[in-house]
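All protein chains but one are shown at their positions in the complex.
We call the chains A and B, going by the order they appear; numbering starts again at 1 in every chain.
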Amino acid sequence: MNKIKKIVVNWETFLLALLILEFVVFGAKNAKFLMPRVLLASVNDFIAICFIALFVTFVMITGGIDIQAASIVGLTSIIIGVGWQDGGMNIWTAAAVAIIAAIVCGALSGFFIAYCGVQAMVVTLGGSFLYAGFALLVSNFSATEAYQGISGFPDDFKIISKFKLFGVIPSQLIAFLVLIIIAYILLHKSKYGRSIFLVGINQEAAEYSGINTRLVIMSTYILSAISAALAGIMLTSYLGTAKSDLGSNLTLNIITAVVLGGTLSTGGKGSVIGTALASLVIGILRFGLPLCFKVNTQYLDIPVGILLLVVVIGRAVLSRPETAALLKKFKKD
Amino acid sequence: MQKSGASNSEKYLLSIRGIRKAFGLNQVLKGINLELKEGEVLSLIGGNGAGKSTLMKIIMGIYQPDDGAIYMKGEEVHLTKPSVALAHGIYMVPQEPMLFPNMTVEENIVIGFEEKPAELHKRLVEQMKEVGWEMDLNRKASSLSIAEQQLVEILRGLLRQAKILILDEPTSALTFDEAESLFKCVADLRAKGIGIIYITHRLAEVFEISTSVAIMRDGVITLSGLVSEFTKEALVKGLLPANSDKDKEEDQEQAKAIDYSQPPVLELQDYSGYGFNNISLKLYPGEILGVAGVVGAGRTELATTIFGRDKVLGGKVYLDGKDITGFSTKKVLEAGLNYVPEDRHLHGLFKIADVAVNTTSALLSEKCMGRFFLNKKKEREVTQKYIDDFRIKVTGQSQLTGSLSGGNQQKIVIGRSLSTAPKVVILDEPTRGIDAGARGDVYKIIHQLRRQGVSVLLISSDMEEIVELSDRVVSVFQGRINAEFGKGDINQDNLMAAAFDVKTEKEVGA
Partner (left out) sequence: MKYIKKLTKAREFSSLLFLIILFAIVGCINSSFLTPSSIAACFNDSVVFTLLAVGMAFAIFIGEIDVSVGANLGFTASVVGSLLRDGHSWVFAFGVGILIGALIGLINGWGVAVLNIPSLIFTLGTNGVLRGLIYVYTDGAWVENLPAAFTAFASKPLIGDLTIFYSVTIVAVIVIHILLTRTKKGKYFIAVGDNAGGATLVGIPTVQTKIVAYVLCGIFAAIASILYASRIGFITAIAGNGYEMKAIAACVIGGISLSGGLGSVIGASIGAIIMSSVSRILVFMGFSSDYDNTITGIMLITIVVLDALMQRHAAERIRRERLLNRAANSADNKGGEKA
């Protein structure tokens, strides 16, 4: 009985209900929305949000924030393009180089945050400048003009985004599922994940428990950078073009997905499943509104921004002592 | 509570009647009555957790009392926030000065005033002349010593024409000369008719500067009156609980004698760090070594430095003959020493995590919890063991520790420290802020440990606790060991005297 109650009032259940509601509303408005081909193809538009939000969750559980991941997407993309076209690399080597570059970026920011004690917000803000700048620098090595992007990738690179399991399920979705499993195991099943939570709840107490908290903090930024690199590879493959400014507008969506997913903005609490569901909620919203309600795609930051504000305001109001007292009174009556 | 007539309290600058305050389940103030007259210096003494600072925060308007009233010159006042208290002429110099580090001295003093800067400057200069202090007003506050910061705080209060000045352990970070000049200042202020509440741990100071004294214990005033009515010994007695006749635990008799011929399990040689100097001590297998002293004597710094949280400045630490000087916390844990921190909220608890997570957090780096995957079964086993052994009252392993009572929280933190199977455990104020029942349980746990051959370094400011538990006691005063007591000499009078270094003070005073 208790268990059932727990599931019903669960935040993840709420997100799932929200997701279903989206399907119902969008489906009722425009039947085209529910066509599997259309629906599944929509994944391409927001898969980067899904990938990155999963691991930015790690960062935010430690009490930090990562607003540089979006710029790493573009950096990854352009490194692949330039490495392959102008550097004469094998496409897979180029992708590997891109991932390594992302790791270096994540480690650099993570180092400043964990070991130098600089606020995560500032470092990743500077990082977003810096890594976008690196992307530009790399693109200037190319013979192709930056605004055109580099295209003409070999088919076996394109296949990673074009492949469909049983002819329907796109590879992006499979990759997302794999990442969810990896993230879930790391965060909720491993000792490493436990230490992430401990660091986020009380870094001092974690230190007193013998945990190397700085290393844990730094590692989360590396992980989020890797996820950004994977998103960059996926996007580049799907679009068939490498551009340095790819993914530059993702930050709001990523942070919203993480916060909506139930991660406390002060750290210490969060879940992979919650973030995964929340990023789907946002993704479907971004896909459904233009399709079914003719909302201009450029307006889409409004609902996402409002969603973020509603969640944080709602939580803040609920956690105020006055509200708690009021709720208690209600319950008694 | 008692509704004392306002007419009676008219002659008092400040009159506090029946103040009560609880934080959650923890009743901190249990009906405090206190009076302060003009030109009176009231020393308020009491142990840790007696509720002194809570009371002061209520007077400052930072906390609101649950019950009771405050009168000033016979009129009831409602101190709803600090600005109201300030307007009533109350000013508190907190223990940790709350200056604006990036501002100059002058900016720090005059902030929040309505008057023109030029006027304020004039008044400030006059005020400083009056009390005879010299200070460069253009220095940044971050460059001031603690003593100077305190002077700045006092000047702030004076410039606000405070009628009531609260000094919260002002000498705890001062050198001898600095303290002397502070005393002079207090005497000057007294002469001007300002009422001063002086919180301190040092008995010598009580006699040096105050006109009256009040002792606070467990949320009540147990003793108060004019200083002239008391002797130092009487105050020491007053600090001790009235009913020391509590039956001793039967275990004490059964406990096997400590074999002092064995090599010590923990040995400190001339150990120095930030906050303590040249500490040498030996802890033998199965021994409970009490470390007595007052708050701020350097005992916690000693413990945390051993535990790898701060830099060692000199000397050595040997654990079971192995040199562990300067080891990281992780290495110290592996070597077989664990520490129960003094401040469990800051350094111990993961409040928004459940009981199991809290109990096993120190085991995380050990293999028994799994190599990569978290061994949830082991986690449950370990947690259940301590829940059963320590009689921790929880609804289940998944209850959040933030919702537990202080005693149960403390048991979890102690359980965690034992989970790594240490040879030595340092307990720092293990029963601070927990109720009597839980206290008894913690004592049982400590006795149990002793029987199992675990050695315990027991840091406590609660003398009764040290007397009850220790096999041997060292007393730390201002960063060094000033006395050692064998089993036979351990009694509260001895310990209290050593903690306040009464003998030494007599010598100095002579």
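Everything that follows uses one rule, which is that a contact is a pair of C-beta atoms (placed from the backbone, for glycine too) under 8 Å apart; a residue touches a chain by one contact, two chains touch by 3 or more.
This is a predicted model, so every value here is computed, not measured.
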item	value
Contact partner of the left-out chain, one of B:G46, B:G195, B:G296 or B:G336	B:G296
Touching the absent chain when the full complex is considered, from A:C50, A:L252, A:L277 or A:C292	A:L252
Selected from B:Q127, B:T211, B:N278 or B:Q448 as touching the chain missing from the view	B:N278
Among A:M89, A:L125, A:L239 or A:L291, residue touching the chain not depicted	A:L125
Residues from subunit A at the interface with the omitted partner, ascending	65, 67, 112, 116-119, 121-123, 125-134, 136-137, 140, 146, 251-252, 255-256, 259, 265-266, 296, 298-306, 308-309, 312-313, 316-317, 320
Interface residues of subunit B (partner: the chain not displayed)	60, 62, 81-83, 86-87, 92, 94, 98-103, 107, 111-114, 117, 138, 142, 145-146, 156, 172-177, 274-278, 296, 298, 301, 477-480, 482, 504, 508
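Definition applied: only the chains that are shown with their structure count from here on.
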item	value
Length of the line joining the C-alpha centres of subunit A and subunit B, rounded to whole Å	46
Contact set on subunit A toward subunit B in their complex	185, 189-195, 197-198, 201-202, 204-212, 268-269
Contact set on subunit B toward subunit A in their complex	307, 309, 329-330, 332-334, 339, 341, 346-353, 357, 361-362, 364-365, 369-370, 372-374, 416
